[in-house]
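Got a structure for you, questions after.
The complex appears here without one of its protein chains, the remainder shown in place.
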Amino acid sequence: MAEVKYIWPDNHKSAYIGKRVVRPDTLEKSTGIAKYSYDVNFPNQVVVRALGCPHAHCKVISVDTSAAEKVPGVVLVHLIKDKAPAPGGDPIEIQAEGTLLVAVAAESEAAAAEGVSKLKVQYELMDVFVDDQNLAAAEAAKRTKAAGGGIELDDALGEPGANEEEKAWEEKTIQKLFQDSKYVVEGRYGVDVITHCCLEPHGATVYWEGGKLRAYLSTQNVSTTDDGYATALGITADDVQVTCNYIGGGFGSKFQPGYWGIAAAEISRKLGRPVKFLLSRDQELKIGGNRPSGYIDVKIGADENGVVQVWDSHHWGTSGFNGSTIGVTNFPYVFHPKNVRRRATGIITNNEPSVAWRAPNHPQACAITQTAYDDLAAKMGVDSFDIFMRNLENIDIPEKASLYAEEMRIAAELIGWSNHWHPHGKGNKRGSVVEGLGIGIHKWGGAAGESNCKLRVYPDGGVESFCGTQDIGTGTRTVCAMVLAETFGLTLDAVKINIGSSTYPFSGASGGSTTVGAVTESHRRAAQEALAKIFDLVATKLGAPADKLEASKGEIRVTGYSDKKLTWKEACSLIGIRPLEVNAEFKRGNSPLSSVNVGGVQMAHVAVDLETGVVKMKKLVAVQDMGLIVNRQSAESQIYGAMIMSIAAALFEQRINDPKTGAFVNCEMGTYRLPRLGDIGELVVHLHEPENERDRGVIGLGEPPAISGITAIANAVCNATGVRVPSQPMTPQRVLNALRSAKG
Amino acid sequence: MAKPSSDQFSRRAFLKGSSAVAAASAVVTSAAAQEKSAQSSQVIAGETTVSLNVNGKSMTAKVEPRTTLLDVLRYQFNLTGAKPVSSDGSSGASTVLIDNRPVEAAVTLALSAVGKNIQTVESLAGDAVPKAFMQYDASQCGFCTPGFVVAVRAFLNRNPNATEEQIRAGLNGNICRCGTYANILQAAISIAKGGQNG
Partner (left out) sequence: MKNFEYAYAKTEAEAIQLLSVANKSTAVLAGGTDLVALMQSMVVAPDRVVNVGDIETMQHIKRDENNNLWIGAAVHLDELLTSPVVDPFPSIKQVIQGISSVQMQSQGTVAGELLRRPCCWYFRGGNGLLANEGRMVIEGDNRYHAILGNRGPAKFVSASRLAPAMISLGAKVRIIGPKPEQEQIVDIENLFCTPEKTDETEIALAAGQLVTHIILPPDQGRLSAAYEVRHGEGPDQPLMAAAVRFEVLSGLVTESKIVLGQVAPTPWIAREAAMALLGRPINEETAAMAGMKAVSGAIALSGNEYKIELAKVAVKRAILRAAGLETGCFESSTCETAAVNFA
């Protein structure tokens, strides 16, 4: 057999790749048949509810479980390791409200919850600090930590003199650059902490079977979560089987079993009964995952054309009690002036540490830096579109400049930029309503993750694959099926995709928009290899060279000879008695099937009611490049979803901590505001596919469109009102406050 | 000008212990005149076995007064389409139909559903709504989807010819975290336009 050359089919030959393909499993999800970890029930199962620490910072001195144990239906009260002291044990410091201390297993959720309410815990309260916006207060409270920074200066500016202190020279040089700037803009911008708020809370349903753990875990990481369990439970990974057929949202927060997942396994081992342990809604918001905040003081200097020549910023924010903030690397975002000085300070607050949220750091970096570019346009009184365009001459991936320019023009066309544009704050007012436009641009890597696929072709023509990946809303099953069907010339229902189990070949976690790249790599490789073997058999049978064969429409035929062919079934019967099995392996790196780096532009059109501060979306446009599109329909859906998440972060969601106690006060769905169907306005998606875009192969798409929409909306509000609302979300309160401050 | 507090009703317990007033009314009968049948009505304490009519079938469950309809459906009948997302009635994820009315099973006591027709998303397997959801890709992670499907069905039952504007204004009882609203909107529009509401 000749060596297989991995390649995607030409566009005009594709039966599935790049087409709109309906996801069949949506029907399972829509009718309640799909079973999530929360839905899996086993006979004799107990349900766990846990006590979340009511204090943001305290020592847990002791726990009295006696009353809880007496509650009818309660089966076991379990102290969570390292969170609640065993009788006589040393007090344990807790640094975030909601931290689970004690788990109560019972015959029903209600009994477990009642058990929790009967726990008596002795706490020693400690100082609480949660104000992540107030840097001075954090410094006074000794709650800050340096979080990186640095300086880059144009080589043409020379070097410090022999006797000159470096810092002093840098300062002098930066100040000189500002003096030489035609326009200088100073601003303060910010984005609040948001939480992942997965609708299926974190957790699992687990049981033990002969010393082996079976975990139905809500996870984005089917293949390697077993290690996390094994280490914590003192067993080996082969004793753990993780299953996740469906997951109700993860967004970067579900890569580990979590200490609650470990506790579930421990309780199950103690009781010898299946255990269901998922977080309650408030716990999901408090400890299930959050995205760090960032607030920035920035000064930029631009030349007469509005091209930024110098950037100087200091930002701060919190990632919870580990005290970090958004990484400085992407400041400013996408744009990269020749001279940049930046500094970051983390604030230690009494909150659960942050975890990855869609496109970690990018949405925040975009929102607190590209707003400064928009304010430059406002100061100059010129069109924001022009300022963004002109600054494409200094971006961090220079070869993408023309692509961004093209995407900007398409987006402008789609939103009617030239019709609706007016200088900041200078638009027509209808009653109390003003409208405005804004832009944001973004980038993302999206390289395919590692993935293995076991493929079986049965002598009767059956095809199935096994892959330890998962469907986090991606449409993973459908893209895998599309690749196999495409390669074998079969219909989608002729192939069976098995995912969601750690017993299947390793496939990477679904994070960083790596999944579609990963699974299409492994599936295409496996299918091409299997097909080559089948072609060899068919070639012998038909007396034609293997390289003249093609698989299409359920047949394998000799190219150019319509009568020289076998049906797929006939061809597979040549395999023999045992199925043909191929194991394909893809490691990250260069590949003809996938690559890296996408970009996109989003433009927003908003209406702002100046009397109420309420912002309404009129229209949001996304233009996105992404290499080879696999499932066009899913690709569009991913972008719509990401745009709606941008609306959420721009206008609605935020964690609100009580300033004194640190309590997360809006930890329910009714108070943790998210947009609803009526809040989204008109959404327009444009998949940007210039000539040769397909040749780049598959690149991740899920996260990038969740980046720049927030910025576009923020800039649109500023354009509408002529006033910068400094922080996201732009709640009516914040809009009114900004308008009032501007009036003086 | 300071507002005197008497301007507002701060008459706590205004009603406490006040005697009966004569209220001649054509439409209500005074409580005292009604049949004294309280003895015959049920007071249930502790666990009891009840029969619930779910998706056209009579099913038996063991419930306590505090047991929610959602818990019975999910844990005893293994009907897990309705999801536990919030207990404040704000997410719509646990939506079911009771006597054709959309309600959140998470804030419905099982006992209060006795004697009524309960319809869960599982009964809509052949309905146009899930099909439209599939066609318009109106689901990502899918955890909110069953609640949305039932809500769309209930909404369109009442507004079979709903316009896009009405759908945008009326389907706000459900929350989706993945952001599938644009596709749900299209799915709902397609049904309203396609007249698949019978």
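The chains carry the letters A and B, assigned in the order they are written, with residues numbered from 1 in each.
Operating definition for what follows: a residue touches a chain if its C-beta (ideal position, glycine included) is under 8 Å from a C-beta of that chain, and two chains touch if they have at least 3 such contacts.
Please read all numbers here as calculations on a predicted model, not as lab measurements.
Among B:I118, B:A151 or B:A192, only B:A151 touches the chain left out of the display.
Residue A:L683 is the one among A:V104, A:L153, A:L683 or A:L701 that touches the chain not shown. The omitted chain makes contact with chain B at the following residues, 1-3, 5, 7-21, 23, 25-32, 34-38, 41-46, 64-66, 68, 87-90, 92, 95, 101-104, 106-109, 111-112, 151, 154-155, 158, 164-165, 169-175, 182, 185-186. If you put the missing chain back, the residues of chain A touching it would be 110, 113-114, 117, 430-433, 607, 609, 611-614, 616, 618-619, 636, 651-652, 656-661, 663, 665-666, 668, 670-671, 673, 675-686, 731-733, 736-737.
Basically, only the chains that are shown with their structure count from here on.
Centroids of chain A and chain B (each the mean of its C-alpha atoms) stand 32 Å apart. Those residues of chain B that touch chain A in the shared complex are 64, 66-68, 71, 74-75, 78-91, 93, 120-122, 124-125, 129-131, 133-135, 137-146, 149, 167-169, 171-172, 174-185. Chain A makes touch with chain B in their complex at residues 22-24, 26-27, 29-36, 38-39, 41, 47, 108-110, 197-200, 246-251, 281, 472-475, 633-634, 636-638, 640-645, 648, 668-670, 674-678, 680, 683.
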